[in-house]
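Only a single protein chain was left out; the remaining protein chains are all shown in position.
Order of writing sets the labels: A and B. Residues in every chain begin at 1.
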Amino acid sequence: MSVSDLTPLSAPGGSTVRAVHDEFHGDLLEVSMGPHHPSTHGVFRMIVTLDGETIVKLKPVFGYLHRNHEKLGENTTYLASMPYTDRLDYLNSMTNNWAYAVAVEKLAGLAVPERAEYVRVILAELTRLLNHSCLAGFLMQDCGCSGTPLMYAFREREKILDLFESLSGSRMMCNYQRFGGCRVDPSADWLAGAQRLTDGYGAFLDEFEALLTGNEILMARTQGVGRLSSALAISAGVTGPALRATGVAHDLRKVDGYGVYPRFDFRVPLGDHGDTYDRYMIRILEMRESLKILSQALAGLPGGPIMDPKAKLRGFRPKAGEAYGRIEGPKGEIGFYLISDGSANPYRYRVRPPSFINLTILEDMCLGRTVADAVIILGSVDIVLGEVDR
Amino acid sequence: MLGTGLIKGLAVTAKNLVGSYHDPARYTTLEYPEVKPKLPEAYRNFPFLVTENATDPMGTLRCVACQICEKECPPQCIYIEKSKDKKPDAAGKPQIYPAVFAIDTSVCMSCQICVEVCPFDAIKMDQEYEIATTDRFGALLLNREQLAKPNSYYHQIHPTEAVEVDARLAEERRAAEEKAKAAAAAKSAPKSAAPAPKPPAAPSAEAPKPPPAA
Partner (left out) sequence: MDTVEQLRDRLLARFPGAGITVVANPSPAAQHSLLLTAATARDLALFLRDEPGLQFDQCSNVTGVDWPDKEIVDTTKVTLPDPAGGPPKVVEQKSKRVEPGCLEVVYHLYSIALRHGPVILRLRTANRTDSVTLPSLTPVWRSCEFQEREVFDLFGVVFAGHPDLRRILMWDGYQDHPMRRDYVEPDSYEWEPTPHGEVLAKARQHYPAPAAAPEAPKP
């Protein structure tokens, strides 16, 4: 597309809207959505080219929150990168920690005690609950349902964050996993609290679904919007609920069977349209499966140590080599690729950020829709800019 | 029928609205400055330095300026300068102490790694959270006088953990004293026919835990 004849429309001082001329489409309007737009979930920007109201081109612009996380990882020790992983996807620090721990454990060949594996599963599923609840709330916010579902979701999320705080000391920046186990052993009180939460969460989900799932406005706004084909989703590396909403049975908890997931009985919900409503529904169904896993994990939690006694905290230097470790985070496959040269710092530290890669097909989903739909589609992809920009 | 979903949803919001007046499960907020939340014991904020004795905080710092936390700190917010001389610590053993110990709390990210790597249980996490200040620069850079807090305060905020730490330190001190006594006894023992094995060279009281490999 040749962009010519640039005419700023707004007053001096920078325009967010300008007219462009295109030989094929005729007169178009280029709108810069973001970075300070409430619908962009942070500092994300989309340059949307509109033909009337229809999107003919959409280019995402990243980097407003870029801090070169990977370079930081190369300049600190393996342990010191752990608290930085909290800040990637700041809703889901527990799963970020786990993915990083998995990669380092692969690199150094560390074993993880069974109790720690169970605790990790419990925390990961709690994280999935809070992420998916919040996502549903944010999606409603994007639809224009301002506040109510989001506040209900936040109310429940706060209960999970209280559990995280009483275990790890911090609500969101947990910094809890260690190479070869977990940092502190959950007490009986804590486990009872987790059990209470698991028992009560189903009732909240019922209420949440009564509020949303059958809601005609939500259906009208989301069904058929932002369709994604399974072939494109696979090719574009889309993972997590967005991939499963297109009907592809790909859940690393089943595929890789990492940790102790093969011991639990749960199902992987799949969508069949790949539209925004499916992406919403998959997350509600996944939360119900997470509750199943949680009650099984809490019932089967074995005793024993929480840390591998051979794991070293100080002076951790894995032998030279490389490893890629991945887990199923709430947003998709979160992986860490590490190259060690035998020193205390990783030679190369790479994060595979699911929200960033899931945005590859944002334009494909938005073409032919309106700006209002683009907001919902972006909301249903589920991004956190801390992870997108790194 | 079109509209049933909406009506159901409105019933949910009505239930929550009414419930927020009497049901604590639906009304979960606190009126903060008047009502303060009860912090869990594990809650962490910024680090502080443990001193044994509240009346002489600088004389009884547990910190021996080994600088491990300075090296391990991810955002590099700790700054330590070793002392040139030695002062007796709480057990009466002459030790190096930190001449300068500063933490830039505007950089600190409360990750607790300094606490985990400290072999001397000298640095712990505080729970003080009302620390807003109008001075962005000076007031957030804490020196060792501001950082030092007595062990009794540590017991107050992290009771379970503090009891464990005290028991461990007492055990280590006792073991070190016994070892020192045994070494002294071996030294003063009359030289018998067989040459006595050399007493352990390193005075182990100086390092309660084995020094780190890094």
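Criterion: contacts are C-beta pairs under 8 Å (C-beta built on N, C-alpha and C of every residue); 3 or more make two chains touch, one makes a residue touch a chain.
On a predicted model such as this, the values are computed, not experimentally measured, just so you know.
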{"item": "Residue among A:101, A:281, A:294 or A:323 that touches the chain left out of view", "value": "A:323"}
{"item": "Residue of A:113, A:137 or A:335 touching the missing chain in the full complex", "value": "A:335"}
{"item": "Options A:160, A:236, A:327 or A:344, residue touching the unrepresented chain", "value": "A:236"}
{"item": "Contacts of subunit A with the absent chain, listed as residue ranges", "value": "62-63, 66, 68, 70-71, 106-109, 232, 234-239, 248, 250, 255, 318-326, 333, 335, 337, 339-340, 347-348, 350, 352, 356-357, 359-361, 389-390"}
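Criterion: only the chains that are shown with their structure count from here on.
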{"item": "Centroid distance [mean C-alpha coordinates] between subunit B and subunit A, Å", "value": "33"}
{"item": "Parts of subunit B lying in touch with subunit A, wherever the complex brings them together", "value": "2-6, 8-9, 11-13, 15-16, 26, 28, 40-44, 68, 72-74, 109-113, 116-117, 125, 212-214"}
{"item": "Interfacial residue positions of subunit A with respect to subunit B in the complex", "value": "76-77, 79-84, 86, 148, 152, 155, 158, 162, 165-170, 173, 175, 183-184, 207, 210-219, 312-315, 317, 344"}
